[in-house]
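Heads up, one of the protein chains got dropped from this complex, but the rest are sitting where they should.
Our next item is chain A:
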Amino acid sequence: MHYIWKEWKENIRGKGLWLALSIIALISISILVRSASLSFEKGFYILLINLFDTIIYFIPILCLFIGAFSVFQEKEQKTLIMLLTKRDSYPSFLMRKSTGLYAVVLVPLAAWFFLYLLMLKFQFALDFKGYLIFAVSILVMAVIFLQMGAAVGSFSRSRMQIIGYTIFVWFYFFFLHDFILLSFLPDVTYENVKFFSLVYFLNPLQAVRMFLETGMGVYSFGHMSRMLQAFMWTKPAFFMLGNGVFWLAVSFGAAVLFNRKEGYE
């Protein structure tokens, strides 16, 4: 609880969280205005898909930065050393720090999207289940990238390193991961498609998108070929869950294993 309170105080004084939230709010409102001409009945789904497709450019990088700088400032201010010498081990510190980060980022984000739902009410027929799936998708994506950010903050020694690592992680998941898979696509057969599917859904952006679009009933998997059936060997929700657990574990493990102090030793 102390960590959440500390994190909250630090973030409301800083501008990172507000910058991130104002960007997300502006995008949401802009898309709402652009969607004014959509039909009352189905416009809701179109708006959410468009919003997700736009917001996906911002949430990962903003969460990476917030997570990374939040951990790094503990090093900069020497509070990390104080905390560790007092009673905490690094994993215990990171666990508490991550909980604080989640609370500080997810609560305002969830609050904004609740407010946004009220705005949508005036324009479209609402589907609460669909909206819940949308909100869960956004929050899961934020959690994964916050944790990755915390890992970046843990093993970076300078702010320049943070910027470098963050941009690399963002670039990797945005472009490189899919690009590599595209290059291997001609070699995918029925025998190896399950492995290909595993790697495909390792990308949080793809796992979350699939969960969102199938969950809202927008993307349909009717009349699947044998190959596609083998590719979708479990439900999208499980792909997203697996992806979340995998990246949280990897990020946490990497942060604990490779955490380094500030400056060069």
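The criterion applied here is as follows: a residue touches a chain if its C-beta (ideal position, glycine included) is under 8 Å from a C-beta of that chain, and two chains touch if they have at least 3 such contacts; residues count from 1.
Here is the rule we go by: contacts and distances are computed from a predicted model.
Undergrad: Can you work out the missing subunit's protein name as recorded in UniProt? Choose among "Nitrous oxide reductase family maturation protein NosD", "Formate dehydrogenase iron-sulfur subunit", "(2Fe-2S)-binding protein" or "Nodulation protein E".
TA: The UniProt record for the chain left out of view names it "Nitrous oxide reductase family maturation protein NosD".
Undergrad: Which of these touches the unseen chain: A:Ile4, A:Ile23 or A:Leu83?
TA: A:Ile23
Undergrad: Who touches the missing chain here, A:Leu132, A:Ile167 or A:Met224?
TA: Counting the whole complex, the residue in contact with the absent chain is A:Met224.
Undergrad: With respect to the chain omitted from the figure, which of A:Tyr3, A:Phe72 or A:Phe239 is a touching residue?
TA: In the complete complex, the chain left out is touched by residue A:Phe72.
Undergrad: Even though one chain is hidden, which residues of chain A still touch it in the full complex?
TA: Looking at chain A, the ones touching the missing chain are residues 9-16, 18-19, 22-23, 26-27, 30, 34, 39, 41-42, 45-46, 49, 53, 65-66, 68-70, 72-73, 76-77, 159, 163, 174-179, 181-183, 185-186, 188, 193, 196, 200, 206, 209, 213, 217-225, 227-228, 231.
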